[in-house]
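A single protein chain has been removed from this complex, and every other one stays in its place.
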Amino acid sequence: MPLLEVKDLEARFAVRGGDLTALRGVSFSLDKGERLGLVGESGAGKSVAAFSILNLIARPGYIAAGQILFEGKDLAAMSERELRKIRGNRIAMIFQDPMMTLNPVLTIGTQMVEALKAHRRISTRAARDIALNKLRKVQIPSPDKRLDQYPHELSGGMRQRVIIAIALLLDPEIIIADEPTTALDVTIQAEIMALLLELCEQDNVALMLITHDLGVVSQVTQRMLVMYSGRIIEQGPTREIINDAQHPYTQGLINALPQMGEPGERLFQIPGSMPSLKNVPTGCPFHPRCSFATDECKRRMPEYVRSGNVDVACYEVSNLIEQEKRMQEVES
Amino acid sequence: MTTATLSRWDRFRESFLWYSFKRDKVAIASFIVLLSMVLAAIFAPLLAPADPYDLAQINIMNSELPPVGLDGSDPAFPLGTDAQGRDLLSTILYGTRVSLLIGFGAVVLQAALGILFGLLAGYLGGRVDSILMRIADVQLSFSTLMVAIIVGAVFKASFGNLMFGEVAIYMLIFIIGVAEWPQIARTVRASVLAEKKKEYVDAAKVMGFRTRRIMFRHILPNTLSPIFVIATVQIANAIISEAALSFLGLGMPETQPSLGSLIKSGFDYIQSGSWWITLIPGLVLVVLVLVINLLGDWLRDVMNPRLYKG
Partner (left out) sequence: MLAFLVQRISQAVLVMFVISVIAFAIQDGLGDPLQQMVGMSVSQDEREAIREEMGLNDPLVVQYVRFAGNALQGDLGISYFYGKPTMDVILEHLPATLELVIGASLIIIVFSVPIGVFAAIRPQAWLSKFFMGVSTVGISIPVFLTAIVLIQIFSIGITVDWFPQDLGWGQWLNAALSTEGGLPSYGRGDDLTPLFGTWESGFFSQGGLLHLILPSVSLASIMLPLFIRLIRAEMMEVLQSDYIRYARAKGLSSSRVYFLHALKNTMLPVITVGGVQIGIMVAYTILTETVFQWPGVGLMFLEAITRSDIPLIVAYLMVVGLIFVITNTVVDLIYGLVNPTVKLTGKKA
């Protein structure tokens, strides 16, 4: 049984003039120790998906439908009290900008010890020891000094290491990392990502990595899913998708990566931009920008079809598969 | 290709300002109340049943009559009379007029001073900025009311009671205007500092425009919108400040009272049961200030794009 199973998740924003749908029919699963990547442009809904797991979508967002099964229990239906026992304890989160995430007026030590004391009955002393342990694990120099320092006294990279340490404090089953390196210097991004990967492998912690960086996804994750306009349009083993993307959007994303090989060539861009929540097109949300769009694409959202180990929601792909099948039948 | 140009009225009708005004009931109600009070004040000589400062019309036999609805009232004096027999409705109309006059006048003055000093401080920077802002800081930390009281006290002591009374209106406009310029100056300065970095200022400099022209014709229009918000609230503050000064005896004299001085003179009679002499002008003052504050709140919400309601 998968560790985490999200079924048909739908999330909305309650605004004047009617609710806007941010996530629609989102389903995926996460096994123990597995590393899953959530990829998409800004506004695709990947952060909303990540936050909805612990029911932390910022108001006016809310979960409208669906189930989030963690070890068999539905997180979306849980009370705040029960959810609090899981947050930070069984499922931990890493946010994007460590400067904004740490409370500027409290010491690092306070912010680490309180996380421990919220879930276990231990003394402050014992909590500090565990905190020191984790700080060493994330390779922070002079950890005992850090405990009494304030966030602004640390560099950006160190702050994110602290955040990772906090995530590991209670030995969670899952870490949800929302763009953990985007706010850091380019030189440090690789270090932090490598650290996170190593720690997850060591302790067999499942990782849900939200990012727009395909490079990171291909190096770190085992499976990935691609989101567009609140829907998952392609989902499967990372290797397969990167090497041979099926959905036109995913292909566009990969083609848009600058290639080192050909100097002077124009960079590829997918024409147009992702629609805002208010202007979601009918049918497949990508069809206005898709070179393969047909009338059917404008009418209904395509179902998932399987190609290899990958699930894709695209009529073009399903048509191609149909064609292949028919050709095979003709040959045999 | 021709593009139709909308008239100013059409542009206003389609603006966000009008749209949000229409939808905000509190703003509409406040505006209506304010407009009625202002109009009533302007037309006081026409609306008032009697001229309360014409000694020939006052009869001491009419003194301390309660408002209509209570025992002993007289329909000729719908809101009652004060200790000298003056009709309260008339005195309030005239008093509102004085209060509004001083309120607007003081704000115009403080806006002029504030804009001038704010522009200078922000644009010229350096020592000018330091000195001006130091003065502003000290004035603000003393609280503008205190400054107004001190300046008022000094003026009263030097001019003496009688002469002070005659020029009181101008004195009060001056006092309150001078006491409150820092607030606007600070805001203007902040805007100027932000605008200074923008490219159109460099462009103007490169084209050789004089400092003065750049300041007033180019930068100033961009700093005006927060000033509108502040100015609205400041009118309310000015009215309260004037009322406070008058209540202390440093403001309008009895012969030309504002709402504040009406409250002051009425206070002596509250113990004897004639509460209306002081409380009805008080109520009018509160309503006036309240609607201005409410409009100011609405204006601030409209001008601030970041704000979600609820």
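By written order: A and B. Residues from 1 in each chain.
Simple rule for what comes next: a contact is a pair of C-beta atoms (placed from the backbone, for glycine too) under 8 Å apart; a residue touches a chain by one contact, two chains touch by 3 or more.
Bear in mind that the values here come from a model prediction, so they are computed numbers and not experimental data.
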item	value
Missing chain: touched chains present in the view	A, B
Contact residue for the chain not shown (choose from B:150, B:178, B:204 or B:303)	B:150
Options A:56, A:194, A:257 or A:327, residue touching the unrepresented chain	A:56
Selected from A:17, A:104, A:258 or A:271 as touching the chain missing from the view	A:104
Options A:45, A:88 or A:109, residue touching the unrepresented chain	A:88
Touch residues of subunit B, complete complex, unshown partner	138, 140-143, 145-146, 149-150, 153-154, 156-158, 236, 240, 243-244, 247-250, 263, 267, 270-271, 273, 275, 278-279, 282, 285-286, 289-290, 293-294, 297, 310
Interface with the undisplayed chain - residues on subunit A	54, 56, 58, 80, 84-89, 92-93, 95, 97, 100-106, 114-115, 118-119, 150, 152, 166
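One rule holds for everything that comes next: only the chains that are shown with their structure count from here on.
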item	value
Rounded Å distance, subunit A centre to subunit B centre (Cα mean)	55
